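Shown here: the complex without one of its protein chains, the others still in place.
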Amino acid sequence: MKITYREALREGLKESLKTFQNSFLIGEDVGAYGGTYAVSKDLLNELGSDKIIDAPLSENGFTGLGIGAAMGGMKPIVEIMTVNFIFLALDQIINSAALIKFMSGNKLSVPVVFRMTTGGGRQLAAQHSNSFEGWLAHIPGLKILTPSCIEDARYMLVYAMKENNPIIIMEHALLFNQSGEYRENISDFNLYKANIVKEGSDLTLITYGGMLPRCLKACEEMQKKGKSVELIDLRSLRPLDSETIFASLKKTHRVLIVDEGWKSGSLSAEISARIMESSFYDLDAPVMRLCRKEIPIPYARNLENFIIPQCEDIVLKLEEMLK
Amino acid sequence: MKITYREALREGLKESLKTFQNSFLIGEDVGAYGGTYAVSKDLLNELGSDKIIDAPLSENGFTGLGIGAAMGGMKPIVEIMTVNFIFLALDQIINSAALIKFMSGNKLSVPVVFRMTTGGGRQLAAQHSNSFEGWLAHIPGLKILTPSCIEDARYMLVYAMKENNPIIIMEHALLFNQSGEYRENISDFNLYKANIVKEGSDLTLITYGGMLPRCLKACEEMQKKGKSVELIDLRSLRPLDSETIFASLKKTHRVLIVDEGWKSGSLSAEISARIMESSFYDLDAPVMRLCRKEIPIPYARNLENFIIPQCEDIVLKLEEMLK
Amino acid sequence: MDHETSMLLLKNMLRVRTMEELCAELYTQEKIRGFLHLYIGEEAVAAGVISLLSENDNVLGTYREHAHALLKGVSAKEIFAEMLGKIDGCSKGRGGSMHLYSASHRFFGGTAIVASGIPQAVGLAFAAKRLNENRQTVCFFGEGAMAEGAFHESMNMASLWKIPMLFCCENNFYAMGTALSRSQSQTDLVLKAKSYVMEADVVDGMNVFEVVEKTKKALEYIKTEKRPYFLEFKTYRFRAHSMFDPDLYRDKSEVEKWKEKDPINFLKLEISKTLNPEVFYKEFEELSNEIRREMTEAVEFAESSKLEEFSDLEKEVL
Partner (left out) sequence: MDHETSMLLLKNMLRVRTMEELCAELYTQEKIRGFLHLYIGEEAVAAGVISLLSENDNVLGTYREHAHALLKGVSAKEIFAEMLGKIDGCSKGRGGSMHLYSASHRFFGGTAIVASGIPQAVGLAFAAKRLNENRQTVCFFGEGAMAEGAFHESMNMASLWKIPMLFCCENNFYAMGTALSRSQSQTDLVLKAKSYVMEADVVDGMNVFEVVEKTKKALEYIKTEKRPYFLEFKTYRFRAHSMFDPDLYRDKSEVEKWKEKDPINFLKLEISKTLNPEVFYKEFEELSNEIRREMTEAVEFAESSKLEEFSDLEKEVL
């Protein structure tokens, strides 16, 4: 079945709200407005106001409410409209949601899912183009998922709902209009396993989220030039599936990581450091990183494109590494 | 002159408030209470309530006030009592302070200094033992300083006050009672240069902030065992002085990074990744990291000590790397 | 109000309306991109309030701030260039529609995080007070912003520390698709403000005379009492929240009812009552032509302005 990423998210959301009796969606403009990115369009009518709750502009407040409701036996889906507003809710997420299970001596749990749009590339300027999914993967007690294909958009939330601890799902703004297939019946869905999108033998290209389509395109370009690049979509940024990475580079001996986050302290650094620690002797050349330049995102398209890695930048880097 | 880290911070704070006419200190309990860690003790009396402002429990609010006052021509020092509460103010810091200069087309600037206590090791449990200084070094538009010696405690703030952009100074809770010397007259003070605390030839040990004293002790232990470890105190986490690191490892060919932050996505990852990219062929062995285990900090001392790297852990790791 | 003043207000409101309509066009032509929030319907608020301010005063707005920037003195040229992402924009094309800045006009943004400008405005006013500068500080925000913690903390600090400034709530009854009554337990916003022990008043934001009158009173109070003041302007946006908004959450009839109160039509009617209709018609024609010229030239300027090169980006981060 061919649908858009947006539709797939909506299907997954609808299924989650219908299947899990005590679930509800809370967030700004998820109801009457239909969701800023139209993911929850019509759901207020279809499912009713017990399931779809329009919140006031109170990110800290309704995030805390979600955490409390989760401790109280419900299964909330909290939508932070975009990752850019997460700072207003971050105390609740980091100092409560992520800690309470451990800190309570394993007696409480906080089964909440946070959903939010992330990423740059739409000329929304510095305050609305953040890419913090990799950065947030620093926090123990959280899981971070980045659906980048239609199937993940369709199922990640549904499977996340079955877990008993806080999970953040980051939906990339650039992907909403992508379309593709997904399987209707899946038995082997694993939230935390990286996906080898394309097999290859010369170099391992690692990415996640919004950068996936341009990485795939870059691999195809390289194929035309006779270079075989293996492409890994991480899918889960925490936990991070190092095993798949290590196995791939045992084959290719070269790694490039493409990360939309600002370079210093991005997830790409962690991946490189892990390879250093575990697979140093498998490397034929140093692991390289292609990331957002360390500059806030400007509005002007030419400037934004300069800062965020584009397909051509990836190709250039791959050529450099494979020449 | 031998004084404690706390006294040195207090001297620096006092000098900053006296020297910079439009400066003031704002934060919770900096005045009547004397500062949670007694850094601003008696300053309300000495300097008056125009200089020392007790704020309500409103981290977002008074941080925003500081940013506005900075744009309005003042030189605010905003004290967030401890790094644990920074999430409540992080929107202001990341989405405003760090961006406004760039986003305004370089026409405005935000000359504000944020001070805060950081770190674990005092049995304050998960919500009060965070170490986010390395993590925050991800954000362009911010500078992050971690005074770990008496001289830096004494002067970093004073020099930071001369800068025209937002700077965060992270004072480590474990260091307050350390004492030592500082030079009265300095001409070569550089906020952003890493410091070689101890020269050595067998391995480069890189650290910052609260981990410094135990790293120094570990080096001394190693010396007794005939191993010569070079110890680098980063001092500034953003910008990061990669040059000093690269130069050192050209000599030693081995690197261990000790970082109080949780391992995944810590600053240690960035350092390892940079070495990978720039000095791969200088390495005789993979760069290793010793960090906080990826667990929230528990209250019980035995558990806390298990999670945060101790001197013995460092020695063990060094022995392993140098055997 | 004398004729000249009324005509000036009318002119400024028309400048805003014309500019905003051009923005919509440019957006359709894909020359403006990203988010675009129009002020059409709300012009009397910015025009009335800012007519009482001088160059010296501080103004802070939201992402719906084109009007405020223009009326504070930023040229239409710089604004259009900004929205087209060009180097001659007031933020060098880096900010776009939501981030107009002008240090020289003391216009401090243009912020796209709801309510985040409010504490900063408190800080600007605090600095003005402490530096003994003779300037007012005026902060605009929507009624939706009042649910944010930042609003609460700011109101408390401003009142507690007697920080002279004007809080201007542009209550257009919706925060994106969420009606005020669906998001706040206390919909009488003046009562909300008064709970911080702050003077407050409500204003018909479609009537520019009332806007001017009540703002004048507020600014005088702020100057003499050296304390903050809160004004709620009841107004309405005639367009959708942003160019992305399908506007499904309110009745067309509600929009139409508000359009009957169009602040520009209202003012035109009021002025026309005071003089010979033909004279007014002529004056109005001239005004419109002048404005059209100003705005067309501005757009031309913007279109011919260059894109920023990459060389300054990195070095202007810090």
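We just call them A, B and C in the order they show up, numbering each chain from 1.
Note that a residue touches a chain if its C-beta (ideal position, glycine included) is under 8 Å from a C-beta of that chain, and two chains touch if they have at least 3 such contacts.
Please read all numbers here as calculations on a predicted model, not as lab measurements.
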item	value
Left-out chain, listing which of the shown chains it touches	A, B, C
Among B:15, B:29 or B:277, residue touching the chain not depicted	B:29
Among C:198, C:243, C:264 or C:302, the residue in touch with the chain that has been omitted	C:198
Chain C residues that touch the omitted chain in the full complex	147-153, 155-156, 159-160, 183-186, 191-192, 194-198
Touching residues (missing chain, whole complex) on chain A	22, 24, 50, 55-56, 58, 60-74, 76, 91-92, 95-96, 100-108, 140-141, 143, 165
Residue numbers in chain B that touch the chain omitted from display	28-29, 31-34, 36, 54-61, 84-85, 88, 122-128, 293-296, 298-303, 306-307
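Keep in mind that, in the parts below, only the chains that are shown with their structure count from here on.
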item	value
Arrangement of touching chains [line / ring / star / complete / other]	complete
Separation of chain A from chain B, taking each centre as the mean of its C-alpha atoms, in whole Å	30
CA centroid of chain A to CA centroid of chain C, Å	36
Computed distance of Cα centres, chain C from chain B, in Å	41
Numbers and ranges of chain B residues touching at least 2 other chains	60, 91, 95, 102-103, 140-141
Residues of chain C engaged with two or more neighbouring chains	91, 93-95, 99, 111, 113, 149, 313, 317
